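Single-structure report; data block below.
Apart from one protein chain that is not included, each protein chain of the complex appears where it belongs.
Residue numbering begins at 1 within each chain, and the chains themselves are lettered A, B, C, D and E in the order written.
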Amino acid sequence: MAKVGAPEKLITKDGLRLDGRRLDEPRPVKLEVGILKRADGSAYIEQGRNKILAAVYGPRELHPRHLQKPDTALVRCRYNMSPFSVPERRRPGPDRRTIEISKVAREAFEQAIFAEHYPRAGIDIFIEVLEADAGTRCAGITAASLALADAGIPMKDLVSAIAVGKIDGQVVLDLTGIEDNYGQTDMPVAMMPRRNEITLLQMDGHFTSEEFEQALELAIKGCKILYEKQREALKTKYGGP
Amino acid sequence: MAKVGAPEKLITKDGLRLDGRRLDEPRPVKLEVGILKRADGSAYIEQGRNKILAAVYGPRELHPRHLQKPDTALVRCRYNMSPFSVPERRRPGPDRRTIEISKVAREAFEQAIFAEHYPRAGIDIFIEVLEADAGTRCAGITAASLALADAGIPMKDLVSAIAVGKIDGQVVLDLTGIEDNYGQTDMPVAMMPRRNEITLLQMDGHFTSEEFEQALELAIKGCKILYEKQREALKTKYGGP
Amino acid sequence: MAKVGAPEKLITKDGLRLDGRRLDEPRPVKLEVGILKRADGSAYIEQGRNKILAAVYGPRELHPRHLQKPDTALVRCRYNMSPFSVPERRRPGPDRRTIEISKVAREAFEQAIFAEHYPRAGIDIFIEVLEADAGTRCAGITAASLALADAGIPMKDLVSAIAVGKIDGQVVLDLTGIEDNYGQTDMPVAMMPRRNEITLLQMDGHFTSEEFEQALELAIKGCKILYEKQREALKTKYGGP
Amino acid sequence: MADIIAEIKKDYIYSLAEKDMRVDGRSLDQYRPISLETGKMGRAQGSAIVKIGNTQVIVGTKLEIGEPFPDTPNEGVLTVNAELVPLASPTFEPGPPDENAIELARVVDRGIRESDAIKLDNLCLIEGEKVWVTFVDIHVIDHDGNLIDASALGAISALLNTRLPATKVEGKEIVIEEGETVPLPVVQKPVACTFAKINGKLMLDPSLDEEHIMETRVTVTTDADGNIRAMQKGIAGYLTKEELIKAVQIARERSQELRKFL
Amino acid sequence: MADIIAEIKKDYIYSLAEKDMRVDGRSLDQYRPISLETGKMGRAQGSAIVKIGNTQVIVGTKLEIGEPFPDTPNEGVLTVNAELVPLASPTFEPGPPDENAIELARVVDRGIRESDAIKLDNLCLIEGEKVWVTFVDIHVIDHDGNLIDASALGAISALLNTRLPATKVEGKEIVIEEGETVPLPVVQKPVACTFAKINGKLMLDPSLDEEHIMETRVTVTTDADGNIRAMQKGIAGYLTKEELIKAVQIARERSQELRKFL
Partner (left out) sequence: MADIIAEIKKDYIYSLAEKDMRVDGRSLDQYRPISLETGKMGRAQGSAIVKIGNTQVIVGTKLEIGEPFPDTPNEGVLTVNAELVPLASPTFEPGPPDENAIELARVVDRGIRESDAIKLDNLCLIEGEKVWVTFVDIHVIDHDGNLIDASALGAISALLNTRLPATKVEGKEIVIEEGETVPLPVVQKPVACTFAKINGKLMLDPSLDEEHIMETRVTVTTDADGNIRAMQKGIAGYLTKEELIKAVQIARERSQELRKFL
């Protein structure tokens, strides 16, 4: 499907991508922890052009009451995009895409959080995309993971996330918007890197089974890179060895 | 009001209708009881081109609680059309027409169900139109009545329903879509045939008082025909003399 | 900003307005108390072309329960316009403008009502605009104040309201629709006249600080005129010295 | 307490019904006092304020130029809407129309539409492209029973009171002739008569107290020639064939009284 | 009580899982009995009724002429929607699609879209102006587990069953050639295979009882050539790299069985 305005190639002759990255190289990442006053925990991520805030409230009393669970906290997640985060102004409010992303992002954390420590409570994760350029769900999860830690929510491990994909027939790490639009495949992955437990995986496009295995390896490698950056950000905020 | 695409006549010279029926003859009807596994009771009806499912859940605990009635069950009904049930795709969700039909269909059953046997409970009737060709509220009620019986809900009598109308100046039984669109009058009727209690009656178009009486007689006759078919369908499922 | 269809002047050579009023003269006002049977209190106002009903229900049991306040009544207000109250048919239901007006009108009364006499209760104020010609929020508040009195709700004082504005560079009382559309400034004010407490003030347009003071004086004067009319209307209904 | 009072009221209404009597002294087939004013709503193209007893309904009409439906390219469009604003009753809630408001609007709509009250083909401006859309907005302001008859009477009355701007068609443009108006082409006078069935008796024009305890409800809309144009059984309960025939007969007679107000 | 029964069921399913067995006697990578009927819905342009065990899904397609998206001016539009109507399960509520219905529709949509199943460029009528819009409506009527595979199978089957009106373009007008139809250009057969992970074992085509206690869920959509076109991990829990690779492998094999129904 040739689309309007497609670039001729996404990988140059010297094997680099349009923004100069190697195939297995993530975009530059900047992470900051604890940047909001009202939230119980918060973090900010810049990954390429992506600019995303995450905040956590809780454990706190859960309303309406009939949602309370007698033996565990209810984890909720809301992924939202600001109206000015995308090329065409976005109408405020959830749409089908953000509802699905909110669901899978929540599910990526349910495995990690010791929710059973807080029966009847609510733990709310908010991801606000301020500027978007592909991979926002992964970047949002990476930031939300830090916001959870900043809020003091006990977790088995941090959750780290990154997308892999296929462009010009090659498996690559961390697609940009242009690579996502004109490439063949996109596969966001989230995991707890120390435990090798994958808690989010979606994929669309085209992979042979060999490519899938290669991509999965690369995603795991990418998550581990993000994991180190997350730990650094926490150290910057909280110190430690 | 001459409409686009109207046929010249709805009754032929030999006194038959476009589909070959006599004036007082219902469309072919096929009824099946107990065709869904999850529902507490269910039934399927084909009446002419109409294809309709009905299911019943309950008596069951009613949520939200403030709807519970201390001395009787709350009977609810939802008449819904699938997006592909009509010539132009229908947007999912209720509209003014389906809300009104849901109301009058529920009211057609409230008289029949021994709701007072189940204080605080809810009894939910669902009618899903899969293919529509006039008379769907009546066919849906006829099917829902069987679903209620299949769910073991005690009733004073089965509710049977059929529409009468006027086409080319003549009172006829069980209008098709084309007869409804280009005829003069439509009058859906539901009743408990053994008790001669009419629990639904709507009418629009044009009847003299004589025509109205004639139409009402015909509707009662039609309901009684449907009633026999309902009893047969229950026998097929549950046996008996 | 010259608008389509603007009149050349809003104040004539002899210093009168298009409808013949002096600059500091309110429109003719007609007030009636107790005109609805079901409401606990009601009133009707005509002010120029404005025709507005107000009704009060309460103090009454408040649903849903989680809104109940342990030490005071909850005051609610709904300002609504009928579909036929404005030149172009208005779609039923609240819009941003009516939601804001409902909020500031409620706030204009919260100071006046002894809500703490009725813990856990609800007091509902409804304002229905039947015909609109500028100043409807003020006229609605003036009427609602009478409806509160008619419902026997204890208040520190009646709330009286009127708008002031600037047309052709002059500060004037009680704008008509044409004056509002083609004038420079609109400033609705509500107050408890005997206490000199201003409980609603909004303004948009252009005032120098001198004009603002002049306008505020005029608004207070206008509220006091309305106050006398309110008292007369209550006397007509309830008698007294 | 409320329940006990309701029970006492019910017993009283029932015992009167046995003697063909009603709480407010009316006979079974008698309306409460009716009043009707038209043209009071200055922003509406037509309007009516109807009172039946303490029930009060305001109906306003608005006309807009819009598109016809594809299957009736040379007819204007009629839209009837009802708002049960919470000012009118402690049981009405703010929010979009519920099933009661929708039923009310649709029953009134069918009465007008099915009696061909408006010559919709006269409201076509450019076939398949531009027609007059007539909005009939029913605004219930005081609910003391029998909203259907008050609304139906108000709707047809407001339509009879409606004037629309005179227009000329120039090519594909509609030119409004400033200041000139023509009456809406209303050619039939449908009127709804609603009965409560209480203790087996049919009571015309039920008051709210009667509605609270009625077993069922039926509305018969007739035209000036005595033909039936729309019917609606409402709420739970049942009617027999004989009861329906009787309701039709009374409606055909009593509707003439209502029609005198038009 | 419900909790105790759930606990007992869970223990039983877990203990069977250890022996690679399932409650209904299936092997871990075996589907329940499948049936598929097409073309039964007479108002739809294409339709399929799918049963997998007791799970039943009806899919209908409708075609309308509409506008293309600005970035794909010469392609038709595909819209997939799923309704979890409350008739199908005591846990489904009336109302707009919730997150489960939306996820279901989007997973099915991606399978079709990403496998280029429909030649969307053949559905362009006038570039940038008029294209065929294909609505795929998934109507779940009995929910006994694994709605994704049943819906995906139903969707592609309904599309293969779809015929659209033959058209001619005359200037800027689309002329429908009455009575003549052509098949929808469907060129690929994507099929979804969903696994529940229970006690560490991957179970293909989970029943509702299995879904109630599964640790996590993963769907693999493949095309006829064995390529992966879409994946979705659902609900909480996790998968290892090895589990994902295994799921892909089984899906590539077992999907061929499903494809025989097409």
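One rule holds for everything that comes next: a contact is a pair of C-beta atoms (placed from the backbone, for glycine too) under 8 Å apart; a residue touches a chain by one contact, two chains touch by 3 or more.
Because the structure is predicted, anything quoted here is derived from the model rather than measured.
Partner chains of the missing chain, restricted to those shown and counted over the full complex, are A, C. Taking the complete complex into account, A:R89 is the one of A:K9, A:R22 or A:R89 that touches the chain left out. Across the entire complex, the residue among A:L10, A:V33, A:L53 or A:A233 in touch with the chain not shown is A:L53. Where chain C meets the chain that is not shown, the touching residues are 1, 3-5, 96-97, 99-100, 102-104, 107, 110-111, 187, 191-192, 195-209, 212-213, 216-217, 220.
Interface residues of chain A facing the missing partner chain: 36-39, 42, 49, 51, 53-55, 57, 60, 78, 80, 82-89, 92-94, 124, 126, 128, 130-132.
Going forward, only the chains that are shown with their structure count from here on.
The chain with its Cα centroid farthest from the Cα centroid of chain D is A. Across the assembly, the mean Cα position most removed from that of chain C is the one of E. The geometric centre of chain A is 51 Å away from that of chain B, both derived from CA atoms.
Centroid to centroid, with C-alpha atoms defining each point, chain A and chain E lie 26 Å apart. Counting only residues that touch two or more partner chains, chain B has none. Within chain D, contacts with two or more other chains are made by residues 97.
If touching chains are joined by edges, the resulting network of the protein chains shown is an open path.
Applying the touch criterion to all chain pairs gives A-E, B-D, B-E, C-D.
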